[in-house]
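Moving on, here comes chain A:
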Amino acid sequence: MTAYLQVTDLNKRFGGLQALRDCSFTIAKGRITCLVGPNGAGKTTIFNAITGFLAPDTGHVAFQGTSLDGKTPQQVVRHGIARTFQNLRLFADLTARENVLAGMQDHVGEEPFAAIFRPIHTARTLAAKRLAALDVLAHVGLQDRADTLVRNLSYGEQKLLCIARILATGADLLLLDEPTSGLSGAALTEVMALLRRLQSEGKTLLVVEHNTRVVQQIADDVLFLHHGHLLAHGSPAEIIADPKLAEIYFGGAL
Partner candidate 1 sequence: MDFLTTYIALAEIYVLLGLSTNLLVGIVGIFSVSQAAVFGVGAYLTAFLLMHSSTPFPLAILLSAALCILLNIIVTLPSLRVSGDYFVVTSFGIQLLATAVFTNWTGGTGGANGLPGVPAPILFGHEFIEPTEFMLLSTIGMALGCLCFWLIMRAPFGALLRAIREDELAVAALGKSVLRAKVSAAALAGAFAGSAGGLYATFLSFIDPSSFDLDASILLLTMVVVGGARTLAGSVIGPFVLLALPQILALIDIPTTIAAAARQLIYGLLLIVFMLFRPQGLLGEKL
Partner candidate 2 sequence: MRQLRRLAFFAAALGALASLPAAADTIKLGAVLPLTGPAAVVGTQEQRGIQYAVDEVNAKGGIAGHKIEVIFEDNQAKPDQSVLLFNKLVDLQKIPAIFTGYSGPSLAMAPLATRKKTLLVNGGAQADALDKASPYLINTIPVLAGELEVLATYLFADAGKKTAAILFENNAAGIAGRDDFLGSFEKAGGKIVAQEPVPFGDTNYRPALLKLAAAAPEVLFVVITSGTPQLADQIRQIDAKFMVAGNTFFSDPELIANPNAEGFIHTQVLINAPEGMAAAFKAKYGTEFDFFPKQYYNAATVVMSCIEKLLKDGKPITGENLRAALFEIKTFKGLTTTVFNTNTAATQINMNRITAKADTTIKVIPPK
Partner candidate 3 sequence: MLWLNLLLNGIVWGCALGMVAVSFSLIFATTRFFHVAHAAVYGLGGYITWSALKHGLPEWAALVVGVAVCAAVGAAIQKLLYERLDRSGATHLVILIASLGLSAVMQNGVAAIYTSNILQFGLPWGNRTTTIGGALLTNTQLLTVVFGLASYAGAMWFAHRTVLGKRMRAVASNPFLAEITRLQPRQVHVAVMAIGSAMVCIPGVLVPLDLGLQPFGGVPILLTATIAVIAGGVGSITGAFLLAVVIAVLQNLSLLIMPGEWSIGITFGIFVIFMLFRPRGLFSS
């Protein structure tokens, strides 16, 4: 049986820095996989390589048996993979609802021809999509903030909106870059509950996560990355129990 997402022998070099070195792993459908490792381990580089933002020097990425090599970011989204960014990259001058709408695919009137020559059809479908966007927002608990400008949302709300925005793309595999960083208390619990809920709805999640408590609570599998190389692959308990990995993980920081 082919793996849901298969990453094989990725290598990427930036000048003198080997960002990824023979990096291989697979991800199983319907599971939450956490990608951990110290800063600069290459976690975001892997995201960039999978989603087409970065061409690896060598290596392959395949999704549900289809090769993603050489695909552009927008083609990758069409295949059903969407990502968030560590620094959010929300559209700050748009409302929450408009951000979600921007994530939705196959809009009528997303090019000038239909917008100008089929205005009524455009307006009708847009009205429907606006309602659908409200549903997506409700899914992450932001339905009351739909028409608020993003710049006026709290940080926690912005984090939730990032997830809502990629949910709107309809992707099945969600790549979340540090969805809980900078959150605490209720906001943190809320995001963790959301991730669980998404899993129960059939989504597969690959999450870059620093917080070991979060990893323990949500991860089914853990990938441990160091210097661009996959050091270990296992359950959260196994990874955390390994003293060598703990040394690498906390060694630099302490």
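These made the cut because all candidates are chains of the complex that A comes from, given by their letters.
Throughout what follows, contacts are C-beta pairs under 8 Å (C-beta built on N, C-alpha and C of every residue); 3 or more make two chains touch, one makes a residue touch a chain; residues count from 1.
None of these values were measured; they are calculated from a predicted model.
Visitor: For chain A in this complex, identify the touching candidate from 1, 2 or 3.
Guide: Spelled out: of the options 1, 2 or 3, chain A touches 1.
Visitor: Flag every residue of chain A that touches candidate 1 in the complex, lowest number first.
Guide: 51, 53, 72-74, 76-78, 82-83, 85, 89-94, 98, 101-103, 105, 107-112, 114-116, 119, 122-123, 126, 129, 165-166, 169
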